[in-house]
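Up next, subunit A:
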Amino acid sequence: MMEIRKFSRILGLCAALGASTAMAVPAYAGPEDQSITLGMGEDFPTLDGYINTARDGVVITMHIYDMLIYRNPKTFEYEPLLATSWERIDDRTIEFKLREGVTFHDGSPLTAEDVAFTYNYWADPANGARSQGSVSWIERAEVVDDYTVRVIAKGAAPAALEFVAGSLPIYPSDYFQSVGPEEFGQKPIGAGPYKVESFGDGLVKLVAYEGYYEGGAKRTPSIKTINWRIIPDTATRIAEVISGGVDWVWNIPSDQVEQLQAVPTLDVALASTLRIAMVALDAAGRTGADNPLTDVRVRQAVNHAIDRETIVANLVGGDGEILNAPCHPVQFGCDQSAAVIYEYNPEKAKELLAEAGYADGFSLKLGSYRDRSRAEAVQSYLAAIGINAELEMLQASASFSSWREGKVGAWYGDWGSFSLADSSASLGTMFDGSSNDGARDETVIQLIKEAGSVMDPEERKAKYAEAIRIITEKAYWVPMHTIVMGYAYTNALDFEPTLDELPRFYDASWK
Partner candidate 1 sequence: MSKPLLEARSLSHIYQLRRGLLGKTIPLRALNEVSLNIGDGEILGVVGESGCGKSTLAKILLGLEKPTEGEVLLNGRPLSDYPRHERAMAVQPVFQDPYGSLNPSMSVEDLIALPLHIHKIGTRPERRQKAAKMADQVGLPRRTLSANPSQLSGGQRQRVAIARALVAGPKLVICDEPTSALDVSVQAQILNLLLDLRAEHDVAMLFISHDLSVIQHMADRMMVMYLGRVVEEGGTQSIFANPDHPYTLVLRNAMFTPSDESGVPDLGLRGNFPNPMDIPSGCVFHPRCPMARPECARTSPALERRGNDDRRSACLFPLTAPENVPA
Partner candidate 2 sequence: MLSFLLKRATMAVVVMVNVSIICFVLSNVAYDPAIGIAGAQATDEDLALIRQTYGLDRPLLVRYGEYIGNIAQGDFGVSYLTKRPVLDMIVERLPVTALLAILSMALALAIALPLGSAAALWPDTIIDRLAQLLAVAGQAIPNFWAGLLLIVLFGVQLRWLPISGSESVAHFVLPSITLGTFAMPPLIRLIRAGMIEVLASDYIRTAKAMGIRPFQITFKYALKNAVLPVVSLSAVQLGFMLGGSIVVESIFALNGVGYLAWQSMSRSDMPVIQAIVLLISLIYIVLTLLADLLNAYMDPRLRSARK
């Protein structure tokens, strides 16, 4: 009779399976217990703000940690946060007066010593801060007294305050030193509005920090818990927001946002951002010394080949606009008029190719990630003039590193400049000779270095304008368009997207 028992055991199992479907209420509550579930795209190896500098990383850093000062997302003015006041002592030194009574999530007080330790630790490149640009300007930080700290730059650092506000979170020195950087990244302690309850298995659980101080630019959060779910697959994220599995998603392709509008339970937004999209070309020949893109005429042909108006009108949507310079118009020093403009002219593109000796075209690898439709559109425009582009669609970080490692000849990527409104964060980081730089043009690198180390605004503008002229004349890039960020969230949520592409959940609340 052994068979009958085995039989019933199997049947029992599927009954349990069936029953479990009944209680399929999503594991996360919504408005009732003031919690929100986010559907985010990028996977986090760590929560250390200096390592995790990808777009989602910058957002979560803003919730877990606080910086000395806070940049107002609308006015771009600096407001007090951990520091109540600050003044520039001289070209290279800024002194900050700290707020008293501020505590870290573990209750320990935040003092000048913590600020100095954090800045000095990360200023040292050996400690591997992911984006060196944000910390390389710091010489050292000194404690004046318990609540006063001086930050001394190596040279004139005009964009210093941008970095202090945007990319330099303050860490508790004793805790950081006792657990070490790796462990700190897994169980971080900050002074921000939310503390980390758990991190792992595709979910970061943030809980509002009851001891968060009053009077800073960041409001005490009305949403008490954030379930930060990592769902890399766009389609799955869309499915989750439609089905209510998550309350908020972003990075939704524009054509989907228009259609999501039809879903009664959702609000959508297509907000423009500081992010710029471009087709970076391997002018320096990293993918092979003699590859066609090292010839300026070929690069100019590529510029003429792509019909940017149609792409912006159909595939970008919202108030996305065409770019002619390799920076965002809002950013200081980004003079679009200085750029050489290439109108869409496939015939001319073919002539240029023939002139350069590639009459019957050539093939190259085109890397991309965010939006497959746009990537395939560029691919087919290039095919129209004989350039056979083999498209390599990957995840964001993988695609970015394949451009940096010189594996792809052309890279249709985008760059958010860490939401810093200064050309040094766009021009400055993409043409500074680092692995981002596909051109390695000495004069441009020199110009950018100078623009970054002089205080006089007019002089900086002139230098950036000259750099723009050379870059566009030599067509190192095909500057494409601004990126419009697609949001979709339940209409029970009161949320405002911001230009700096940094959603603030401590400002959001349930209606």
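The criterion applied here is as follows: a residue touches a chain if its C-beta (ideal position, glycine included) is under 8 Å from a C-beta of that chain, and two chains touch if they have at least 3 such contacts; residues count from 1.
Keep in mind how these were chosen: all candidates are chains of the complex that A comes from, given by their letters.
Everything numeric in this text was worked out from a predicted model, so none of it was measured.
Colleague: Touching subunit A in this complex, which is it: 1 or 2?
Modeller: Contact with subunit A is made by candidate 2.
Colleague: In the complex of these two chains, what residues of subunit A are touching candidate 2?
Modeller: Against candidate 2, the touching part of subunit A is residues 1, 3-4, 7, 10-11, 13-14, 16-17, 20-21, 23-24, 26-27, 43, 45, 182, 200-203, 229, 231-233, 235-236, 239-240, 242-245, 394-395, 397-398, 400-401, 404-405, 434-435.
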